[in-house]
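Note that one protein chain of the assembly has been removed; the remaining protein chains are unaltered in position.
Letters A, B and C mark the chains as written, and numbering starts fresh at 1 in each.
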Amino acid sequence: MSTDEVVTAASRFAVLDKKLKKSWEDLFARSRLVKTIQEGRIDKRLYAVYLMETYQYTLHNARNQALVGVRALDVGVSYLKFCFEHATEETGHEHMALHDMLSLGLPKEALEIPPPLPATEALIAYLYWVSATGNPLRRLGYSYWAESSYDYIMPLIDKVRETLELKPAQMTFFIAHSKIDEDHAEQVRRMIAQNCKTDQDWHDVERVLETSLRLMGNMMEEVFAEYELLRKEQSATHAFLGLLK
Amino acid sequence: MSTDEVVTAASRFAVLDKKLKKSWEDLFARSRLVKTIQEGRIDKRLYAVYLMETYQYTLHNARNQALVGVRALDVGVSYLKFCFEHATEETGHEHMALHDMLSLGLPKEALEIPPPLPATEALIAYLYWVSATGNPLRRLGYSYWAESSYDYIMPLIDKVRETLELKPAQMTFFIAHSKIDEDHAEQVRRMIAQNCKTDQDWHDVERVLETSLRLMGNMMEEVFAEYELLRKEQSATHAFLGLLK
Amino acid sequence: MSTDEVVTAASRFAVLDKKLKKSWEDLFARSRLVKTIQEGRIDKRLYAVYLMETYQYTLHNARNQALVGVRALDVGVSYLKFCFEHATEETGHEHMALHDMLSLGLPKEALEIPPPLPATEALIAYLYWVSATGNPLRRLGYSYWAESSYDYIMPLIDKVRETLELKPAQMTFFIAHSKIDEDHAEQVRRMIAQNCKTDQDWHDVERVLETSLRLMGNMMEEVFAEYELLRKEQSATHAFLGLLK
Partner (left out) sequence: MSTDEVVTAASRFAVLDKKLKKSWEDLFARSRLVKTIQEGRIDKRLYAVYLMETYQYTLHNARNQALVGVRALDVGVSYLKFCFEHATEETGHEHMALHDMLSLGLPKEALEIPPPLPATEALIAYLYWVSATGNPLRRLGYSYWAESSYDYIMPLIDKVRETLELKPAQMTFFIAHSKIDEDHAEQVRRMIAQNCKTDQDWHDVERVLETSLRLMGNMMEEVFAEYELLRKEQSATHAFLGLLK
């Protein structure tokens, strides 16, 4: 890259990071789940509902990531390789979420896999849509926040660990993930810098960043609502998590 | 159908209609767009933003409807025919929304087609997902409310017409649609009655009913938010509708 | 259409019809199935194998036809409507092939549905590929010969009927189809005339015409090869048709 391009990329990333910050702030501001964690009031059932939904969308991450490469015909070899390589690395991560859920004390035979909550399904649907249509670069907007979310959520994870007195081995999804993802975050950044050439490219990435993070926020809200049903013994789908009380 | 089955279907529809009512009430309760209409404060720009987003998702309705038939391998001939026939009938309806928007006084050369708002894109994505995966019957849950929504929204349409002093020829999407859809609603009901055989079938239809209507509510909220940006001259995408003030 | 366009379309169709004739001649020249029919040596088992493979690819015709409309975004409303309408009409036609096969004297309980023969699967795969990718008009090249094939194959059908002493009610697929398809053929022709605007469009249609007819020829060859296995009692998949000897 020439100096000009570096400057441009830097200012583009500054805009992106500003949006990222704003999106997280919006999510935090309205999230009852976040508030409950921050106030040290989370219980195992709430965390378990969250892990279950994390399992649900994570199950599709490698698949929709690979789908970008399957359908994108006019992109460079390095971006294609990234799509398939990244998919390889994401494969099977959903099992960490299940593992952590079981480690809370749920007997294996009590485990059920209910369908995803509606807001989780909307997130999953959106990620496939973004991967299957439009600018093939735009899914990078999801990876951009997903792989660098630890700055924002690490304090929450720490608080969950403290409140529920968990050991690191019970938080593999977040802890192992945070290490894997440092690398990914760097690759995602490089992919964006190398491939986004037009205003439209940067705009498409930004838009997916905002929309997917908002849909994640919706999922978190619905996790909380399901938890409230669970507490009132009215949950139709996640009742099996009541054992964790 | 035997008498038993008729009874069962009737009670199933009663449950579905209760959910439908509840979903509309939730949507109405939180919708700033609905409130603005009810209070006679809607202006052409707000209606135009709504029509634009209606154009956006309607553009995909025939396509995702047909997709059900493309991918469903274990369904009966009558349901397959319904999918393709219904797709035929829905084809091109998006142009009515554009027509109505232009009839508000927007010069044809001023018309732009910005990308759908994020919440509209989430709705579109969800409808493709529902059509492409899972129980092939479940998209009927979307049709169920979409084709019978006139009970709920007709008072709003009347109020919009009155407030904006529109002629029927300026509301082709809603008025023409409401006639077409009486027939569709009956067909959709018949398809559900004939094809939903298990608890899971009814449940899947119900779930898509609720989720898609909620996503429509999200779209309506975002239409309102975009309108507020438009009023403050901060809309990045729908600024061309400012001409309608 | 102006006079010029009519002239052009006429000369375009003349080229297409020449290719069509050539393709059928090539198919006839190499086809052992055709030769066997023409020489009055067809037996019920051979006809039944052919009907079974006809069932197999016909099962997908409505689906891949609708797929064109699902994925084509830049085509006119009339072509979209045609895709979905045509899909509606093709739905369920595969059952006529099964019906005719059973009417040869196969007991219903003896009926098996083996997987399609490899050449049949290659044809099915190609039709989905053509429908899912490339010029959305190109599938018309398949419809062009499929809907107007009766000139070429009617003498064969008559010969089959005569040799096997079949009644019209035992040949519903071909006889009913030939009536339905007169209309379709006219619509297909109109769609081609209205939508093919560039050399590339006409060329893409022509290419699919030739390729799909050649793949159909391959299927017919493999039907014959399977019949030979059946006669030698070596067919792994179609042995149940041995009952028809």
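One rule holds for everything that comes next: a residue touches a chain if its C-beta (ideal position, glycine included) is under 8 Å from a C-beta of that chain, and two chains touch if they have at least 3 such contacts.
Keep in mind it's a predicted model, so treat the numbers as computed, not measured.
Note that the absent chain touches A, C when the full complex is taken as a whole. Interface note for the absent chain: among C:78, C:172 or C:211, the touching residue is C:211.
From the set A:22, A:41 or A:81, the residue in touch with the chain omitted from the display is A:81, counting the whole complex. The chain omitted from view is touched by exactly one of A:20, A:33, A:67 or A:122, namely A:67. Counting the whole complex, the residues of chain A in touch with the unshown chain are 62-64, 66-67, 69-71, 77, 80-81, 83-85, 87-88, 91-92, 95.
Touch with the hidden chain on the side of chain C covers residues 115, 118, 121-122, 124-126, 128-130, 207, 210-211, 214-215.
Basically, only the chains that are shown with their structure count from here on.
The chain with its Cα centroid farthest from the Cα centroid of chain A is C. Chain B and chain C, compared by their mean Cα positions, are separated by 38 Å. In this assembly, the C-alpha centroid of chain A lies 29 Å from the C-alpha centroid of chain B. Each chain gets one centre point, the mean of its Cα atoms, and the points for chain A and chain C are 48 Å apart.
Touching of two or more other chains is recorded for no residue of chain C.
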